[in-house]
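One chain of protein is taken out of this complex; the other chains stay put.
For subunit A:
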Amino acid sequence: MSDVADRVKKIVVEHLGVEEDKVTESASFIDDLGADSLDTVELVMAFEEEFGIEIPDDAAETIQTFGDAVKFITEAS
C-alpha cells in the first residue's frame, strides 16, 4: 500500500474510531464506516492539513470512499 494510503487510513481510523481492516478501498465513509456529514467535513479538513493541499467543496463532495480519498490526494499532491 502506498504511503498516501497509509496516512489516509491512519486519519480515518483515528477520526472515526474504526478497525483498520474495515477501511478497504471501496469502504464508504458514511455507509460503511459510520461517519455523519460533519465527520466527512472534518476528514477533509484533516486530509488538507496532513497533505498540505486544498480540497474545494465541490471536490470534497465526490470523496465518498477511502479509495476516492486516496485517489484524489495522490493526484493533488
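Just so we're on the same page, a contact is a pair of C-beta atoms (placed from the backbone, for glycine too) under 8 Å apart; a residue touches a chain by one contact, two chains touch by 3 or more; residues count from 1.
One rule holds in what follows: contacts and distances are computed from a predicted model.
Asker: Out of "Peptide/nickel transport system ATP-binding protein", "3-oxoacyl-[acyl-carrier-protein] reductase", "NADH-quinone oxidoreductase subunit N" or "MxaA protein", what name does the UniProt record list for the absent chain?
Answerer: "3-oxoacyl-[acyl-carrier-protein] reductase"
Asker: In terms of residues, what is the contact footprint of the unshown chain on subunit A?
Answerer: For subunit A, the residues touching the absent chain are 38, 41-42, 45.
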